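In this view, the complex is presented without one of its protein chains, the others remaining in place.
For clarity, chains are labelled A and B in written order, and residue numbers in each chain start from 1.
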């Protein structure tokens, strides 16, 4: 019986190396339904073809985070199979809407490498791209992970610092959404049952999203399996030294999906995520935890040549208590700084 | 941080007021598959295109209760977000089959209002309608809920008693199902593996459906999320004063789905639900409960101008024990009085 080689170690991540990940995945209405059942997502444009048409799309696209999680899942076997920690995200760009019937695959380039002081591990930065069946990029992102060295412990000579934007500039952002007329905007607001538009959010505004969601083992494992994510830490209680809890750890992308879905109340007119400036899982989530969300408006920007839609920069905080401060703090699990596209009041 | 206003209170329900609920929802084969996985539904016409064609439909329609639950879910945020109790249903009319690809939305009219003696709450009657993307009604129903007043406690002056039919008259019922020939009926009975037709049920007949189903937290929450139902009581253990159990309460529509699916054995030839005369959740259901069903034939009626199909009026009792009387009683969770369409023996 030979054990299989499993994933890559620090030595394998040569800066500049590109990895084409396995198992392209056709996405369908089935994935959309399972995603709704697992996350409770109810974004307007993603829920109905009729609503999607109001903002210029041919039919409802997949949820942004469903696309992200499927794209991310493809990279796990090569990038984070041996990861000690998934440290952060940056430069996440949602480039095109993805529709049922598309086939998605991912590829990844190593863009940074740094040994840590103990020399038994290092931090690897990678830029991944998700492409559809025509090889058109639909999503790209940077993440960095801590990866152990293999047993030999040789010193890594080439250390490369990644070039990262602290913020995706709003002038770089485009959107396929288009609210072509005052009538379309009116019908859109009827569909979302909300008239709170881009114009109505002010810098510093906070939104205390009222709903919570209890996490179940069956739910987070089903989500990770839907994404064909193979990281053992989500499926088996005791897998690695780093998993001190001895429990299955909820896949971080599922935490994002849940917290984002909870943040719908108060942001009903959000059309889609345009980009994520930075993201961090600040604590592990386990089955039995109840997650809540809060949002803060960090910025409000226009989009070039567009008067129908605008950008809100939002900070989404996910935590294990509705009022984490009252609960003694330390319960934050997610920090996400992102740009959302939202309709503007018609001139 | 501003907390969001949440749903409506007693003072907001002006009789005659109509509310157009948010977030239209396109339904697909994905929803059908998830519904099967969560409920075990195996109604013949809803399981296969070939079987649906035998009764005159172009393809398999969605399960009646899947449509009901999605339509109902749309109304929760506006109608029952603050409800102390969901007291009952009446005049539920399944008007048209719904197929994958349709987009459903709901609207609701307030048809009754009555303060209760303690004056801190009242009973609101509403009539909701689910419409497809062409604004054609596919389903309508009345329900009544107990809703608290807001803090101010002003007296409600206008009290309106709703006009309700105790029974949907069989002469009002139409059906899109049509078994056009003796051959179609024969093929239908082959598909259901049962020859027990309308003609074979007698008034007062009882059917002790043998199967039970254990309820899991992941299942009932996935069902409520699939329906985009946002009532917190299904997702968070401790949410409201009324939830004395301190546990998540299973969404009532999931209880109906499960009990109805269990009632398939012995009613294999049921084609669809035509109408519900009255419905009541008599006790809350929690994860870990095992549900069972019993049916009684209350009436048998013909449909105008139709000799191929007829109506059975059935009482469906859902309970937490296979033999609730032997178990000491008090275990009933659901009472449903409905009309089902079922083929008649060919003249």
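Keep this in mind: contacts are C-beta pairs under 8 Å (C-beta built on N, C-alpha and C of every residue); 3 or more make two chains touch, one makes a residue touch a chain.
Remember, predicted model here, so these are calculated numbers, not experimental data.
Residue in contact with the omitted chain (choice from A:110, A:226, A:261 or A:274): A:226.
Across A:180, A:237 or A:288, the residue that sits in touch with the chain not pictured is A:237. Mapped onto chain B, the interface with the missing chain covers residues 28-34, 36-40, 42, 44, 47-51, 60, 190-194, 205-214, 216-219, 222, 265-266, 268, 290, 294.
In the full complex, chain A contacts the hidden chain through residues 1-4, 6, 20-26, 28-31, 33-34, 38, 77-78, 100, 103, 105, 133, 216-219, 221-226, 228, 230, 232, 235-237, 248.
Following the convention adopted for this analysis, only the chains that are shown with their structure count from here on.
Centre-to-centre, using mean CA coordinates, chain A is 36 Å away from chain B.
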